[in-house]
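Once you've had a glance at the structure underneath, I'll fire off some questions.
One protein chain is absent from this view; the other protein chains keep their places.
Chain lettering (A and B) follows the sequence in which the chains are written, and residue indices restart at 1 in each chain.
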Amino acid sequence: MLELSINGEAHHADVTADVPLLWVLRDVLGMTGTKFGCGIAQCGACTVHLDGQPVRACQLPVGLVGARKITTVEGVGATPAGAAVQKAWLDLDVIQCGYCQSGQIMSAAALIASTPAPSDADIDAAMAGNICRCGTYVRIREGIKKAAAEHHA
Amino acid sequence: MAIRTRTVALLLGAAVVIGGGAVAGRMLFLPGPLDFAGGTRVALADYKGPSPIGVPAKLAHASLIEKGRYLTDAADCRACHTAKGGTPFAGGRPFKLPFGTLYTPNITPDKATGIGNWTDAQFLRAVHQGISADGTRLYPALPYASYALMPDADVLAIKAYLFSLQPVRQANLPNSFTFPYNQRWLMGFWGYFFNKDKRFEPIAERSPEWNRGAYLVEGPAHCGECHTPRTLAQAMNTRQKFAGGAAEGWNAYNITGDRTTGIGAWSKPEIEAYLATGHANGRSVASGPMREAVDLSFSKLTKGDIAAIATYLQTIPPIHSARLGAPAAFAAASHAQGPADNPIGKRVFEQACVSCHAWSGKGALVADAQLTAKKAVSDPTAANVALMVLQGTGPQTAGRPYMPGFARSYSDTEIAAVANYVTARFGTMPSKIAPRDVAKLRAE
Partner (left out) sequence: MNAVAPTRRQLLRGMAAGGFVLAVGLAGGQLAVAGDDAHAAAFAPDAFIRIGTDGAMTLIMPQVEMGQGIYTTLAMLIAEELDVDLATVTLAEAPPSDALYGNPLFKIQMTGGSTSVRAYFLPMRRAGAAARAMLVQAAAARWRVDPASCTTEAGQVRHAASGRSIGYGAIAGAAARLKPPAEPVLKDPKTFRLVGKPHHRLDTAHKVDGSLKYGIDVMPEGVKFATLAASPVLGGKVAHVDDSQARALPGVRQIVVLDDIVAVVGDHMWAAKQGLDALAITWDDGANAAVSTETLWQGLQAAAAQPGVAATKAAPIDATGEDVVSAQYEIPLLAHAPMEPMNCTVHVKPGACELWVGTQVSTKAQGIAAKALGIPPEAVTVNNHLIGGGFGRRLEVDMVEKAVRVAQKVDGPVKIVWTREEDIQKAMYRSLYGSWMSARLQDGKPVAWEHKVVGPAVIARFLPPAFTGGIDIDAVDGAVETPYVLPDMAVRYVRHEPVGVQTCFWRGVGPNNNVFSTECFVDLLANKAGTDPLDYRRSLTDPKGRARHVLDLAAEKAGWGTPLPARSGRGICLQFAFGSYLATIAEVAVADDGTVRVQRLVTAVDCGVTVNPDGVIAQIQGGHVFGLSAVLHQQITLEKGRVQQSNFHDYRVLRIDEMPQIEVHLVASAEAPGGIGEPGTVSVQPAVANAVYAATGVQLTRMPIDPALIARKA
């Protein structure tokens, strides 16, 4: 039985260590906000934070998580950076279908938490691993700048 | 692993040269595989202690076929004698050479298309001397110079295993060589000088484990075929034993005791982990032909045999590779620090690579994905990095994280750029691989 700290709460999962964190979250714990997109860390839909760092849950064996604290999109609103990103996303109507946005928001929140005024190059470096098929990139970029400005105001 | 493409190509050319007879003695008379170790060579029958040949103790009482299966794995016959997606041992794997393509033959016991009619003597002659059942000379793509170390009993155990397989009716594909490369008889000259056709002899002063390792490394596992550079005559240059060679476009790196460019700094458990699983934490991940060798051969060997191989490898005299950088420390955690002159490479890296490898090169998810300290990133040819990007790498074991190949989605320019970005960011000897080089690697 693995113990995981997710969004500040302890959760237990009876799975083998090789199961990717993504499926433990979604199918075992029923936390479906984290999305499956590719399974090979190429689309970013499954991004969660481990101790604040963005990681792709689809390629992370749950046994490697250890004591690190997991934050998912369900809990990121409790962090100042996450809340700022969520607000900017709604203010600018960034979202279309929304399926990739769990991952976009997690990547963006990690970026603005560590970078007060992200440049375009910072945004490219942090966000190029997150694919959006609806093509919301224009507004993701605007949203990050807005959220960062409000978060670090 | 058998000798691969480029070396075979050159080797054939070299055979022609030798046929002309204008070659220096130094090139023709090379040290034997164990000469570096000194000591007293003894015949197998006279060796005191557990036999270094054959199968591990736990298989001592297994059937001949079971023993043969183990030795077939140790000799990694399957890698070359299986086409991509094809039936194991039915042959058909192509080796592309500039003057044509060589296809490995069917070695299932089918009487019409395989080796079902071969006698023991014919099989031994092929494996030891590179002469086919019908008397034609085989190209040394079949590593008979190494296999010659294997005693008859081991070779015949392999034959017994192969003959236990389901025969597969699959005609051999003709090689498309042109004159003079199609003159197989010329291989006789090559064999005369470079295949001593002598069975393994242990060294009395060395431990049984060392001798077992020596047998496996030099004989069935034929490590030197890729890891030892070649002479102009395309023989293994045993004066530069294990200092680094090539296979199918990949650089097979230095596995001597050199601490910066070889494996001298690796602990024995690290070498063992690498061979058994294809990954030694912070050291290396097996890719390309070596990944095949791990998946199809080393991972099937007993712990004892893996330990023996490691013991033996740790005694190989260090040779420094001037064309390989020392391992680097982790790179900066921020994208903003690092190579600034390669925007295309950086863009590909941030799109396709950073999710797993991280800007620091530490690996974002699993230890296998660490980039720093890997020989490939300090290799100024960047060939292995480019090949990994093209073909992907990582465990073929279902369920373990692996790296997909990007050949279909990124151009030669982009792959060259990202390879150069990776060596500049994570290595100590920057590369300048060009798009045309990537185009060539793409064809491998």
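Remarks
Throughout what follows, contacts are C-beta pairs under 8 Å (C-beta built on N, C-alpha and C of every residue); 3 or more make two chains touch, one makes a residue touch a chain.
Just so it is clear, the model here is predicted, and its values are computed rather than measured.
Interface note for the absent chain: among A:4, A:43, A:70 or A:148, the touching residue is A:43. Counting over the whole complex, subunit A has residues 15-16, 19-20, 23-24, 26-28, 30-40, 42-43, 45, 72-74, 76-77, 86, 89-90, 93, 95-102, 105, 123-125, 127-141 touching the chain that is not drawn. In the full complex, subunit B touches the hidden chain at residues 344, 347, 350-352, 398-399, 404-414, 435.
What we mean here is this: only the chains that are shown with their structure count from here on.
The mean-CA centres of subunit A and subunit B are about 41 angstrom from one another, to the nearest whole unit. Across the interface of their complex, subunit B is touched by residues 18, 40-42, 44, 53, 55-56, 59-61, 64, 121-122, 124-126, 128-129 of subunit A. Within the complex formed with subunit A, the residues of subunit B that make contact are 335-336, 347, 350-352, 354-356, 359, 364-366, 399-402, 404.
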